[in-house]
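First the structure, then my questions, so here it is.
Only one protein chain is missing from this complex, and each of the others stays in its spot.
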Amino acid sequence: MPHPDLGIWFVGAFGSVASTTALGLAALQRSLVATTGLVTATPELAALPLPKFDRFVVGGHDIRAGSMEQSVRELHERANVLNEGLIKQCSDVLAQWDRNVRPGTVYRCGQAIEQLVDRGDLKEARTPLVLVEQIADDILEFRSDHGLDHVIVVNLASTEPPVDSEQLPKHWDELEQALAKGTASLPASCLYALAAIRTHSSYINFTPSAGISLAALRELADREGILYAGQDGKTGETLLKTVLAPLFKHRNLRVLSWVGHNIFGNRDGLVLDDPRHKASKVRTKDRVLGDILGYTPQTLVTIEYIESLADWKTAWDHVHFEGFLGTKMVLQFTWQGCDSLLAAPLVLDLVRLTAFEWQRGGRGLQRHLASFFKRPLGVECHDFFEQWQLLIEYARRAGEQSRCGPDGVTHSRHVHEN
Amino acid sequence: MPHPDLGIWFVGAFGSVASTTALGLAALQRSLVATTGLVTATPELAALPLPKFDRFVVGGHDIRAGSMEQSVRELHERANVLNEGLIKQCSDVLAQWDRNVRPGTVYRCGQAIEQLVDRGDLKEARTPLVLVEQIADDILEFRSDHGLDHVIVVNLASTEPPVDSEQLPKHWDELEQALAKGTASLPASCLYALAAIRTHSSYINFTPSAGISLAALRELADREGILYAGQDGKTGETLLKTVLAPLFKHRNLRVLSWVGHNIFGNRDGLVLDDPRHKASKVRTKDRVLGDILGYTPQTLVTIEYIESLADWKTAWDHVHFEGFLGTKMVLQFTWQGCDSLLAAPLVLDLVRLTAFEWQRGGRGLQRHLASFFKRPLGVECHDFFEQWQLLIEYARRAGEQSRCGPDGVTHSRHVHEN
Amino acid sequence: MPHPDLGIWFVGAFGSVASTTALGLAALQRSLVATTGLVTATPELAALPLPKFDRFVVGGHDIRAGSMEQSVRELHERANVLNEGLIKQCSDVLAQWDRNVRPGTVYRCGQAIEQLVDRGDLKEARTPLVLVEQIADDILEFRSDHGLDHVIVVNLASTEPPVDSEQLPKHWDELEQALAKGTASLPASCLYALAAIRTHSSYINFTPSAGISLAALRELADREGILYAGQDGKTGETLLKTVLAPLFKHRNLRVLSWVGHNIFGNRDGLVLDDPRHKASKVRTKDRVLGDILGYTPQTLVTIEYIESLADWKTAWDHVHFEGFLGTKMVLQFTWQGCDSLLAAPLVLDLVRLTAFEWQRGGRGLQRHLASFFKRPLGVECHDFFEQWQLLIEYARRAGEQSRCGPDGVTHSRHVHEN
Partner (left out) sequence: MPHPDLGIWFVGAFGSVASTTALGLAALQRSLVATTGLVTATPELAALPLPKFDRFVVGGHDIRAGSMEQSVRELHERANVLNEGLIKQCSDVLAQWDRNVRPGTVYRCGQAIEQLVDRGDLKEARTPLVLVEQIADDILEFRSDHGLDHVIVVNLASTEPPVDSEQLPKHWDELEQALAKGTASLPASCLYALAAIRTHSSYINFTPSAGISLAALRELADREGILYAGQDGKTGETLLKTVLAPLFKHRNLRVLSWVGHNIFGNRDGLVLDDPRHKASKVRTKDRVLGDILGYTPQTLVTIEYIESLADWKTAWDHVHFEGFLGTKMVLQFTWQGCDSLLAAPLVLDLVRLTAFEWQRGGRGLQRHLASFFKRPLGVECHDFFEQWQLLIEYARRAGEQSRCGPDGVTHSRHVHEN
């Protein structure tokens, strides 16, 4: 096995999604499992010279004590997924990676998240900018300790309450001053994003939290040539909405109302049970329909914490629509998906595609990753199949360039040989 | 209102779909209803200079006594759709069109269809070729009586048992001789298709019956420059399959099994309750998954006649799939759609698009209409969104040509001025 | 047809349930429809000498202008139920009954109900006791105008916010004084109940509003020998809960969580969309499970207004339960019921059974009617089948007494001969 040259830095490393991703990565490195669920294993993308699994090492921040193994064991026991054998075969790798996890911060994360804290060594500081420095130091140490060429920061932490972005300066210089003076404030997810920018890491926001999405942060990221993508991974009910709504549109069936009730019982659910945190989530889940359909039917989205369901995100959607001659009809679906196991392969996909793009010399917003997100940054389109076309066309162009021989890659960044 | 110059000839004119289509056409001619449900009213297609509704007049064949008004009244009463007012406002038009309906034939249609016959004047003949002549005479009479430029034959009759096409000559000359000698045979749907070809009408097969799909018939149609498309309108459960299966493919979620149970209670359902007829239907419904996914999960499709449901096609689909790390998950949907009201606007779309293509001088198979069919002739692709691209690209090309000014249309057929 | 001797007084007479009940009563009087949906038409109850339909005349209060015919027409058009012919055949009767409807009051009904008012002549008064007098006068006038022996007041008005019954005197004498002094207050539903008591009418509360349920009002009703029953008609999702929960109990399957989402779009839904009104409803819907199961699983009940659904109350319930050896399983159901048409026959049943009991000389709380209510007054049991036993046993006893000959009925009240 070659020396790994790429780092994955999970914000929320001991959470269910990060731990499952780590388990999956370890299992793929050892060829213990198939690539089912990985978009990068579909024929359209598998042809690209994407970085292999054994080039990655994992680290991160968390606000809770624990370990990745403990987290996947909890998932196994509560949700009746994964299996004992697989966990055992990967526990040494997870234990190694656990050692790369540092205490995070709950700065302005909201009470529901603060209540989860069970350790005394979280980062604290006089100003948010000092916190950014502390976070950045952890990332740099990880990079140097492991001799990595590049790190990709992935936000997988619990959902923060919405940020009122209208109140914040649109330019980084102003925002930076306001943060220094204490006249503006940012939640933790933005501080992690700033630390990613500061350390010239790539950044992916798999959550609805603000992260890098604020105008001032995007300005800074673009100026620094940082690769980024987001936000809010599209794994279940919303994914189906963005698949089905185009059907109604193309067939000119008028959606009268679309109701979606989601229930689940993992820790994310506990945080979302707080109405302020839920607001972030419902907002991204709810807007896709109007954007696709071109008009706004009555919609209702709920997300409720039902403890017994553990990681099994169960959704019921009721679509009431009108067809020819005013006839009203109904489509209903129920979705029983295991959230962490739907998210984990997408996280690996995003990491691999971002690392690949970084190698090619890419910078800025990765629009071609829109299909992975409920609320794709910089892309208005929510139609899953149109988003898929963005990815496929990217793969075609990138594939052609990578096959051009030496000239085709001369402008790319240094790539670790393996 | 201009004099209509285009004819629609329904095989199965007093059936629920044909009668509902006629009602809808009449209502649209009088601007009594919106265009909801019409694909040709979506922005992508509405920009084309498609023939307006008032250019069409309706005629057809049927094997039962009755009338279009009686048929839509029955639909109204049994399925609780449509409304009294609309039927009344259109009943004069329907009565006019009823007068254009001629007795059809149940030649080799199978016993379940023969049992539906309730009139004594059906066409009979010594050889199938004579029947073709008789059918063609009806179409020609319709054309000349109404001074029409062109007729589009649409098969909406009940589903026949499958034809063993392997046993039939692949070339028309041979098949014609065999039919004459009585060493080969064809069911009624093929005879109607032959009559369409004979009269240089366009032909659309909205049913799973063989129609024009046999190699020898397609050879003849191509030779004669006939426009045609088919087969088996994609209105409900199969439509959803071809929308959802691409999702599973692109996300690399492995479908383990896909079960679809359909129940409904209209006359089509009664015919499909006969296992020989059902075979045709299940075959087209079942094959789409393998084609889209690239592998064959276990599938099960049933269609059962439940009288109380009348025209309400209700389907339950259970999709069992495997995600990352072997995790099994479930998507279920139930669909409650009124079959005739889902089909009718698509029939109008097909007729308008075919008439438009005929005006442009088109000939042969209309591949761009694949998204309308469960089993598109000459198109391997079942992915709804890829099929939709075929239609959109066609509309773009046709739109550009139609905007080129006089030259752009010089090669088209004579178009009735209105 | 005999002269009617029994009056039904609907609080909320122009509402959907009352108007549908009136339509159904008129249709049954004229033998236009079957008795489907009427519990009193089941063999167990049909054997009792219940009052026939033609003995009833309808009147009531409402806070909106309108008419019963207008209300059933709106139901017909929005929900696609009933039919034109039936409405026409009964419109003369409805028009007659409309003339018996008087303006009501929205005293302390909450803002959501006040917003529905569209007429200027609602009752107002200095004290609630004066309002009771005014309401009672309307009832007495109805009784004397029509020469009725007895009136049954049925509360079908929109749901009020919950009353804090702990803050109110438990005895009528004290409450009466407090109302006179203005140191206590009661919402309209209680004032109607008091007017029923004042006029020696029977009283049925088909809604979750307080009505007669307060201790002081029950004390007064019992003292005055008033027949009453309530509250909150059990028509749909809760009915199913009280049918299914006993199964889980008897099979010792442990319910882990029970989630019920209800959506509908009638005027009641609009009122319930106000969280204060919804609180009354959710409270009665939610408590039945713990009472039946003997332990309290996690429950969630929502009721949301989705306009397009009109009267079609659609519910999705997800029951997560544990079986042998810790195995978790799932039962889900969806219910698509037309609320007014589920409620109306039960209202007729309650009226007939109450009139019958009144004839027999009964007084006080009618415990045997528990199966009709989500929150049966004075009955702890929510198990539908145990509640059904109460009704059946009552019918058996009453049936035996009524067959005893003259002596069996000597103690009953005067019964109008027909």
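Letters A, B and C name the chains as they come in the text, with residue numbers starting at 1 for each one.
The rule we apply is simple: a residue touches a chain if its C-beta (ideal position, glycine included) is under 8 Å from a C-beta of that chain, and two chains touch if they have at least 3 such contacts.
All figures in this text were calculated on a predicted structure; none of them were measured in a lab.
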{"item": "Full-complex contact with the absent chain, from C:Ala125, C:Ala184, C:Ala215 or C:Leu331", "value": "C:Leu331"}
{"item": "Contact partner of the left-out chain, one of B:Leu116, B:Val130 or B:Val259", "value": "B:Val259"}
{"item": "On chain A, residues whose C-beta touches the chain left out of the figure", "value": "80-81, 84, 334"}
{"item": "Where the missing chain touches chain B, by residue", "value": "80, 256-257, 259, 261, 263, 298, 300, 302, 304, 306-309, 314, 316, 318, 320, 328, 330, 332, 334, 336"}
{"item": "Touching residues (missing chain, whole complex) on chain C", "value": "20, 23-24, 27, 33-39, 41-42, 81-83, 86, 239-240, 243-244, 246-247, 249-254, 322-327, 329-338, 341-342, 344-345, 371, 384-385, 388"}
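Simple rule for what comes next: only the chains that are shown with their structure count from here on.
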{"item": "Gap in Å, rounded to a whole number, between the CA centres of chain C and chain B", "value": "51"}
{"item": "Geometric centre distance via CA averages, chain B-chain A, whole Å", "value": "45"}
{"item": "Multi-partner residues of chain C (each touching 2 or more other chains)", "value": "80, 334"}
